[in-house]
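Removed: one protein chain of the complex. Kept in place: all other protein chains.
Moving on to subunit A:
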Amino acid sequence: MALRLTQRLLQTQTPFLTRGYPMLVTKEKSEDVAHTKSSLQKKVTRTDIPSAQYGGRHAVTMLPGGGIGPELMTYVREIFSYCGAPIDFEVIEIDPSTEGNDDLDYAITSIKRNGVALKGNIETKSQELSEVSRNVAIRNELDLYVNVVHCKSYPGIPARHQDIDVVLIRQNTDGEYAMLEHESVPGIVESMKVVTVENAERVARYAFEYARQNNRKKVTTIHKANIMKLSDGLFLECAKRVHKDYPELEHDNMIIDNTCMQAVSKPHQFDVMNMTNLYGTIVSNVLCGLMGGAGLISGRNYGDHYAVFEPGTRNTGTAIAGKNIANPVAMINASIDMLNHLGHKEHANVIYEATYQTIVNDAIRTPDLGGNHSSTDVVENILKILSAKRVNWPHGNYFNQL
């Protein structure tokens, strides 16, 4: 198995050296990258599946995941029913202690049916080699190639830096997360980092397109091409090539170690960042930490057909589960992103304003933000604000009665 993969990778690498970049790995990708594709999932592709919108209501898959996930999901549902968001959740529990991938398969099928999911972080307890990380499996299977985290500071929250406004765009399926590891000789383990032209280009194009549509000025590509000249070199090269189509935007690049230093000392210099998989997770955690922690920022995963929304830093928070101190804001922000994606802008707006008012103006914050309120205090205050701001069916004219 390992030998076969090595051979294939060697074959596909030859064109890298000739700098030709044909469509390299894409055709065989489904075999190369560890997938959990069952035969039935192969049969029906997304293009055949009609969308799950009925009478103006959307069906959305909800994966509560482990740790604090289930609590946070309860809050989201409470808020949605309070402000009348036209969303019907299909809740799927994935038991982390079970072996096998039945639940996971079912969850992925469900996302394919509904097109959109709201997700906590799913634990993979098993250390078995055959068990892939379930989060990674979902991303690979649904081809969610880009992850977007918008790090925007909330004023008044104790943090190292204020007024940060950076958009992190991360390649989500390739790179170090290809899950191709093997022990070729006893005592020597190799892990493969895969960079493909197709995915590097897609994510770069997404970054530049995002920058253009949101009036951003600059895209910074993060890499380590001085050491990994081929793999990260390819990523950088793709970004440079895509930049030619966006002449009005500035494009520069920065090495990952320097990026981390710059991020903690002068984070304001960044605007939109375009990154490979592992660097993305590092930088997003660094930036979220600078702004007040894992409890605030949401992340969006997009593929060509599906969208999955989750908290920005992917931590389960098992240690604080059930203590009523978890910060619900990140998951609420993820649900706001989801409403925006589905076109329910009014609902999204109302919930956003209520949340913002709660943690900024009313200063009702959980301990991770230096407050001394419980999760339920935060949610109750949001509900209190929302009670005066109900959004009418089907979309709009909400009045603030105060």
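By definition in this document, a contact is a pair of C-beta atoms (placed from the backbone, for glycine too) under 8 Å apart; a residue touches a chain by one contact, two chains touch by 3 or more; residues count from 1.
Following the convention adopted for this analysis, contacts and distances are computed from a predicted model.
Peer 1: As a check of understanding, state which of "GTP-binding protein", "U6 snRNA-associated Sm-like protein LSm6", "Isocitric dehydrogenase subunit beta" or "LADA_0B04852g1_1" is the UniProt name of the chain not shown.
Peer 2: Going by its UniProt entry, the chain not pictured is "Isocitric dehydrogenase subunit beta".
Peer 1: For the chain not shown, which residue from A:R77, A:R113, A:K193 or A:H305 touches it across the whole complex?
Peer 2: Considering the complete complex, A:R113 is the one touching the chain left out.
Peer 1: To test your reading of the contact rule: which positions on subunit A touch the chain that is missing from view?
Peer 2: Listed in rising order, the touching residues are 40, 43-44, 48-57, 59, 81-82, 84-86, 88, 90, 106, 109, 112-113, 387-388, 390, 392-394, 398-399, 401.
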